[in-house]
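What you see is the complex with one protein chain gone and the rest in place.
Take a look at chain A:
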């Protein structure tokens, strides 16, 4: 009974937030295709490049995603500005990662703005998600 309730609550949760992570990624793919007709799928290789490339971020300092999340997404990171510890990004060591669409959207929005000083495109978001999930 308890398990059924949990499943129900989970379903209600995912419905309220617009579907599962896979739905979200399919959605991004549709958007990417619309923006660029020659789009033929997300690339973990491009995602890796997004993760490691350095930019003058919102704080005026040169940073990349790796600045806080480290060169190895399996390792715990640390917010280099506040010192707050960050749990590993890699779902292989932190299974809770990339399971909540709402959370994914929020952090993609914030972190693209912090590092790239702009929103990520649908292609970029899908690429980085693929890279993260394959880690």
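Criterion: a contact is a pair of C-beta atoms (placed from the backbone, for glycine too) under 8 Å apart; a residue touches a chain by one contact, two chains touch by 3 or more; residues count from 1.
Going forward, contacts and distances are computed from a predicted model.
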Protein name, per the UniProt record, of whichever chain is missing from view ("Diheme cytochrome c", "(Fe-S)-binding protein", "Alkylation response protein AidB-like acyl-CoA dehydrogenase" or "Nucleotidyltransferase"): "Diheme cytochrome c"
Residues of chain A (touch criterion as defined above) contacting the omitted chain: 58-60, 79-84, 102, 106, 109-111, 113-114
